[in-house]
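And then chain A:
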Amino acid sequence: MTTQPVKFYQTGTFTVGNRLLDESQRSVQANMERTNSLNSGHRACQGCGEALGARYAIDAAMRAAGNQLVAANATGCLEVFSTPYPETSWQVPWIHSLFGNAAAVASGIAAANRVKGRKGVQVIAQGGDGGTTDIGFGCLSGMFERNDDVLYICYDNEAYMNTGVQRSSATPPAARTATTPAVGKRPGNVAGTGKNLPLIAMAHGIPYVATASVANLHDLEAKVTRAMGISGARYIHIHVPCPLGWGSAPADTIKVARMAVESGLFPLIEAEHGEVVDRAKIRHRVPVDEYLKLQRRFAHLFRPERDTERLAMIQAVADRNIARFGLM
Partner candidate 1 sequence: MFQIRLHGRGGQGVVTGAEMLSVAAFLDGCHAQAFPSFGSERMGAPVMAFCRIDDKEIRLREPVMEPDALIIQDPTLLHQVDLFNGLHANGYILINSTRSFEELGLSEFARDFHHYRLCTVPATELAMKHVRRPLPNAALLGGFAAISGVVKLESVESAIRRKFPGAVGEANVAAAQAAFELVSKDQEVQGAQAD
Partner candidate 2 sequence: MLKQIEGSAAVAESIALCRPEVVCAYPITPQTHIVEGLGEMVKDGRLSPCEFINVESEFGALSVAIGSSAAGARTYTATSSQGLLFMAEAVYNAAGLGLPIVMTVGNRAIGAPINIWNDHSDSMSMRDAGWIQLYAETNQEAADLHIQAFRLAEELSCPVMVCMDGFILTHAYERVDIPTQEQVDTYLPRFEPRQVLDPAEPVSIGAMVGPEAFMEVRYLAHYKQLRALERIPQLADEFKAGFGRDSGGLIRSYRFEDAETIIVALGSLNGTVKDVVDEMRDAGVKIGCVSIVSFRPFPLAPLRAALERAKRVVVLEKSLAVGLGGIVSDGVRKSLSGIVLKGYTVIAGLGGRAITRSSLRQLFERAGRDELEAVTFLDLRTELVDRELERERHARRTGPTAEALLRDIGTVASRID
């Protein structure tokens, strides 16, 4: 019997690190020397998906940019929990201006870098879904269409968490928020509303658009790294569960994110110049119930009785994603 190369590494690249893998194949997060761009001592809630996503993304970006990085941040949880006077958790040059202008501030920084001849200093803008899909959408679209040399990262936790969990245009159907309460005939957020920002970003024809999840670190890091190697406007939309707003257990943050991916509700895709070029396949497909049941914001879909109709509707969304992006 001829010896086949062994490709199986116990956990492969699904875990953060793997002692059996070559150093170069391990994640940035596995590295003892990682930047910890968002350092300890921040005031995010226990189990905050956004804090995690931000460190994942910015650490990866720092590695890709050789630490030559500047970040602009929209108002929101990430900003509030990271920089209350007199302490900041950021280790990178960072600016917070307003809720709706992170993309524009980043465009300005990029312009300054260009005019100052600071080659190699890369610019990231980041914000939550509210700061991205709603109030910051104008500036973001402008940054896209000008093809400014900025990587915009949206940490999507599907509502305005900083202000107490109000609906945003990224809130999914049926989800309970403070402004779409779980009362009345059809409790929760109205179906058929909201917008898909990655697809809108793609419609701008910008060089790179991707979706990522805190549940898939290697995929996330690969996308950030990829984006950092491209010039022009780039967009990465990261799914980050919010235990507080979603009513999920703090310990389940990654699990919830994983169920979103594995159910097909949050497809992991990559697009270049408006065309989808790759997708992460679902490893172990689960019905949407597995995702929804972990979150109190969807509790009314199961109690007092099963809302069969709307569960089927949500399942259809997942099925459509799977078919549309070839996730299986």
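As a working rule, contacts are C-beta pairs under 8 Å (C-beta built on N, C-alpha and C of every residue); 3 or more make two chains touch, one makes a residue touch a chain; residues count from 1.
Selection rule: all candidates are chains of the complex that A comes from, given by their letters.
Just so you know, these numbers come straight off a predicted model, no measurement behind them.
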Touch assignment for chain A within the complex, options 1 or 2: 2
Residues of chain A defined as touching candidate 2 within the complex: 67-70, 72-73, 79-80, 82-86, 88, 90-98, 100-101, 104-117, 121, 138-139, 141-142, 145-146
